[in-house]
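Take a look at this one; I'll ask things after.
Just one protein chain is left out here, and the rest sit where they should.
This part shows chain A:
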Amino acid sequence: MANLKPGSQNARKKVQVSMVICEAEERKHRSGVNALQLDPALDRLYSAGRDSIIRVHEHERFLQSMEHHTDWVNDIVLCCGGRHLISASSDTTVKVWNAHKGFCMSTLRTHKDYVKALAYAKDREQVASAGLDKSIYLWDINTLTALTASNNTVTTSSLIGSKESIYSLAMNPSGSVIVSGSTEKALRLWDPRTCAKLFKLKGHSDNVKALVVSRDGTQCLSGSSDGSIKHWNLGTQRIIQTIRVHTDSVWALLATENFTYVISGGRDKKVIMTDLKNISNYVIVCVEEAPVLKMCFTADQQAVWISTSDSSIRCWKLPTDKHFKEEVKMPTQPISLIPGGAAIRQAAVLNDKRHILTKDTHGHVALYDVLRARKIEDLGQVNFQDELKNRFKMVYVSNWFNVDLKTGMLTIHLGQDEVDCFSAWVSARDAGIRDTPEPDHKVNYGKLLLQALFEHWRGVETDPENRLYFSVPKHIPLILSEVGGRTLYRVLVGDTAGDTENALLNDTVPNWVISNIEDNCTNKFIKVQFYLQPHSSVPSHLLKQDRMKKPDRLVANDFIQCRKVAEHILEKLLGDGSANSPGCGDAESNTPSNNGYTVDQIELTCNDQVLDPSMDLRTIKHFIWKSSSDLTLYYKIINK
């Protein structure tokens, strides 16, 4: 029986090809930092970026970056005494890393939506992950780290019962209790040892975004978008106290070892330390420049590292008794700073559909070349709109890619949604290809880019028709993913030649890519329909067809230039004076034809605007005709 339901589970989703235009080494966070972890033994700080990269710092010094995620990294947990790192990302995966060497050991694809939070039970080496798919999965780290390419099955227990998207998760070191916070506005508790649902705690009036459980599992602190922090007694299932020190949502919480103080941060950019024995006794640790996303203690617990939706990470001294007694003022400067980079916040694709003008959070404007996957010009802090205006060219090329800025870097998607990746044809001359035998030879941008991206996978092309005109840097990440869905494979362009990578690509590269980059798909030229009408000044005796008669509808490739159209007029529409004169069809362009006129003497107009001979039909249609109806061009003979 036919399954009529659209989007059935079995239907394979379309696969898109994406690339991230980045530098060979991205040493600074480009965007906000969602999570922090400290390895006290080596005094290394791990930071999880919205730019999809986890970075490792030793004090303020950049050590290395860990790149394998393809979307925001939302949470990280350092385990096994600092040897391994677990990360959760909006690419819906959980990854296991060798923390010291910085490589990804395995990827867990059990979640079906963004993975938002992790929780760690140190004594049991157990990690829990939860996210917007409402599920919580428990993982045994020793099993995860033992996974290999051949032994890649892992069993997980899931904690059932959550009715809404989970935004926060916490577990005590002994793993006797796990708490989740969700848009249900309630806390839910389970016993991770038995996976039994324990109870639900109601009290907040909005999403719960931060949680801490005490070591013994008897107390819990929750931070909510309702602006409050609630201190719970898990034994009695009651609220001990509600702390209202923030003026906006609470997004991050830390508790001191014995649950005597809580440190909180949130949307109001403030970090506040509150005495849990007397909640009216609190000190503002610092005021950040952006909403606070995460905090972690330094090794000596005398200061906190703070990450925000800005890319810089700062370390601030925590208040002491003296500060609480208001004997000493808090310092106004951080004690350490890991400076962040700028995120691209604005991107405008130029009319040539090849260059992108961007503006970043520092106000810098830059120009990128999509075909070469690199920045080609840094314009500094100039006016974005002015630059955009200056670069306006009256050229029309179809859209062939999508741009995405979620990581703060330019990500180019091919084959996404309705955008036809092979719709952009330009002449080799316009594409800047010099060593082509025929400058009018048409090249396809989508095909050129795909060829460059898969250059090393497919091997050297021998067919001159398909020779490579452009190449992209080897460090460019190439991502294959389901449209609007999960990542299937991420690999650097330069690594595609490797045996393992080659095999994986053979499995994942979609057919639409393979068939198109191998075929010479000239039959896919886009057509324009148009009419040619003689201007009233053209003498009737020159016309082969009565001017009163409706002219034939013509069809041509959309990149045909006015010069070609003029040739057509000269050959087919103008006679030598008598309307029935035969044999004028074989006239050569630029040489006087039977009627004695040259191509230069044919002037084309559209909507009363004179057209340049080098202008193509699609540009005329888009910028001068400005309508989706069939184009009408007028021609007249001028004396030169």
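We adopt the following convention: contacts are C-beta pairs under 8 Å (C-beta built on N, C-alpha and C of every residue); 3 or more make two chains touch, one makes a residue touch a chain; residues count from 1.
Just so we're on the same page, contacts and distances are computed from a predicted model.
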Which one, "USP domain-containing protein", "DNA replication complex GINS protein PSF1", "AP-3 complex subunit delta" or "Ragulator complex protein LAMTOR1", is the UniProt name for the chain you do not see?
"USP domain-containing protein"
Contact partner of the left-out chain, one of A:Leu405, A:Val419 or A:Ile433:
A:Leu405
Thinking of the whole complex, not just what is shown, which of A:Asn98, A:Thr143, A:Ser157 or A:Thr183 touches the missing chain?
A:Thr183
So which of A:Thr274, A:Ser309, A:Gln416 or A:Thr496 would be touching the chain we can't see?
A:Ser309
Of A:Lys14, A:Arg27 or A:Arg345, the residue in touch with the unshown chain:
A:Arg345
Which one, A:Val96, A:Leu132 or A:Leu554, makes contact with the chain that was left out?
A:Leu132
Absent chain, residues of chain A that touch it:
72, 90, 113, 132, 164-165, 167, 183, 207, 225, 249, 267, 291, 309, 345, 404-406, 484
